[in-house]
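This report refers to the structure that appears directly beneath it.
For this depiction, one protein chain was excluded, whereas all remaining protein chains were kept in their positions.
Up next, chain A:
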Amino acid sequence: MTHNMSVITVLNGGTQTTVQDAGRPGHRHLGIPRSGAADRLSFAIANHLVGNVWDAPALECALGGLHLRFEKDTTIALSGAQMWAQINGMNIDLNRAVGVEAGDILTLSYARAGCRSYIAVAGGIAATEFLGSVSTYLPAALGGIEGRALKAGDELDLAGDPSGPINAIPKGYIPFLSGHAVLRAGAGPEFDLLSACSRRYLFTTPFIATSATDRMGSRLRGDRIVTEADFAMTSSPLLPGTLQCPPDGQPILALADAHCTGGYARGLHVIQADQWLLGQIAPGMQISFRRCFAAEAPDILRTRNAMWGALIPDFSF
């Protein structure tokens, strides 16, 4: 495929827009996080709508503000956070394939609910690969467009030719995002070391995501979560979805770009089926945890995988 010109010109990169795919798992022992779309489900929906494979590279826009100009006719779809999206000033639907023409300008306002919007383009976005993925990992400038967030003047190309026909997701399937995320979680390895009060608070009182929220993690504010006794932990491996509990009592929820090891008690671990929702945590959002016992989690995951896998080929949580 040859290109005479780019397909998209970035007019405004917004709060933080990066190229993401399904990430680069399997390298945490080297300190390389999985990265990838923080909300895997909305990312897959956007790709599916434009006829891409579910894990084609797409744009992830946190909190809004992204302005793009299309230089060629193409098909796009937006999914994820509830944002006003307009083309040439006219509102467009989220979660639906939309044809755009050369010269059209897409603008995203701010996220009314949720945090990240996924913008898929038929054919996928071309970006730099590192360890088998084009996912942008900002702290090490890996993947994406020069390893950084998009900025005005960037010109984006397609990764390939548009492959499949456009698709629709049946009414009622699209997840509804609100200002309150409920995450089902199992015990982390150090759960039993937390004080009795802390163990109760974790499942009974809501937390607020603070402004210290990004792709690495979200610092929560709420009742203090502390260990029963002081303990000096040796650094040990850490996974996305884990709630770390440092001595200051304000827990940190590890997200897609989270550190690969940590030295604080791992209190909870969000179940695999709910980890997509971590990507929609915006500053100021309320977060509640619901206890999910080890015996329940596999059934929840299988049910969710069966439902979404039937709609989006090869997708699983």
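The definition used in the following text is that a residue touches a chain if its C-beta (ideal position, glycine included) is under 8 Å from a C-beta of that chain, and two chains touch if they have at least 3 such contacts; residues count from 1.
FYI, contacts and distances are computed from a predicted model.
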Which of "Allophanate hydrolase", "Aspartyl/glutamyl-tRNA(Asn/Gln) amidotransferase subunit C", "Amino acid ABC transporter permease" or "Multifunctional fusion protein" matches, in UniProt, the chain that is not displayed: "Allophanate hydrolase"
Absent-chain contact - pick from A:Ala37, A:Leu142 or A:Ile312: A:Leu142
Which residue of A:Asn88, A:Ser163, A:Thr205 or A:Ser236 touches the chain not shown here: A:Ser236
Residue touching the undisplayed chain, where the options are A:Gly132, A:Pro247 or A:Gly284: A:Pro247
Touching residues on chain A - with respect to the absent chain: 25-26, 28-32, 130, 139-142, 147, 185-189, 216, 232, 234-239, 241-242, 246-248, 259-263, 266, 268-272, 292, 294, 297-298, 301-302, 305, 316-317
